[in-house]
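Below are the structure tokens for one structure; questions will follow.
Omission of a single protein chain aside, the complex is shown with its protein chains in their original locations.
So, subunit A:
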Amino acid sequence: MNTKRGSLLPRLTSHPGKRVLPGFALSMGVSLLFVSLVLLLPISGLVVESAGMSWAQYWAVVSDERVVASYRVTLWAALIASLFNGVVGLLLAWVLVRYSFPGKRVVDALMDLPFALPTAVAGITLAALFAENGWYGQWLATLGIKVAFTPLGIIVAMSFTSLPFVVRTVQPVLEDLPVEDEEAAISMGASDWTVFRRILFPSLWPALMTGIALSFTRSLGEFGAIIFIAGNMPYVSEVTSLMIFIRLQEFDHAAASAIASVVLLASLILLFGINLWQARYLRRLHGR
């Protein structure tokens, strides 16, 4: 479980300016070739395609009423799903690290199921569970709650597919928390809740935030799990990924690229933001 932590330690070059190990040129060549061909070349293709549109055309496509409605649905659903995962993930990580109980190893292993299960499989499974005659759907129906074919279904699909992020980012941090502060505070008579709020939570929340942000990023792009359960009604339960897909099926490549460029930009900003944020709080941990 500690594997991730070692990477936080800054490494000093043992021989500055001198490379002892072989394979620098080869691994640099392979890596650069691969990154250029597989990642950068296709992304530049999108830039070229979008640049072919005039600004007015571009704006008309990305601010189209139906497309804006899809941003709103996607953002809200991803926000609610990632916050839900924040709460549930923190609870699961806490229980997995702090307590021992029968079946713990199985529960721990199961946490990664949403990453290992193909999204299409998750999609049809959730749709079947929450259908009106499904295992969950019939109970929720008696309470008057409809999940399948509503925006609620989108939230369910996003939560499921991104659940492991929070658990797996909080878990190692929780494992490595020093016990001394906690024990000292308790022996001085602080209540459990106070110690959690004042001592444990401040150390945990950077990891928790990272987990929630990763979960949010993943939810923004989710497609496979959502389309089976969302009902995909324009203006109501249509996510942006699906919008791109629909434009493609209409053979409107320009419009699809324009919307995709918005999504791509948003996810790249999130990715770099999360990386910078992580680097900052890791440095702070070391400065201590």
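Here is the rule we go by: a contact is a pair of C-beta atoms (placed from the backbone, for glycine too) under 8 Å apart; a residue touches a chain by one contact, two chains touch by 3 or more; residues count from 1.
Simple rule for what comes next: contacts and distances are computed from a predicted model.
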item: Missing subunit (named according to UniProt) among the choices "NADH-quinone oxidoreductase subunit H", "Xanthine dehydrogenase, molybdenum binding subunit apoprotein", "Sulfate transport system permease protein CysW" or "Tripartite tricarboxylate transporter TctB family protein"; value: "Sulfate transport system permease protein CysW"
item: Of A:P42, A:G144 or A:P202, the residue in touch with the unshown chain; value: A:P42
item: Of A:L117, A:A141, A:M209 or A:V236, the residue in touch with the unshown chain; value: A:L117
item: For subunit A, residues in touch with the removed chain; value: 1-7, 9, 11, 13-14, 19-24, 26-28, 30-31, 34-35, 38-43, 45-46, 48-49, 88, 91-92, 94-96, 98-99, 101, 103, 105, 107-122, 124-126, 128-129, 135-136, 159-160, 163, 179, 182-183, 186-187, 192, 195-196, 200, 217-218, 220-224, 228, 240-242, 244-245, 248, 253, 256-257, 260, 263-264, 267-268, 270-272, 275
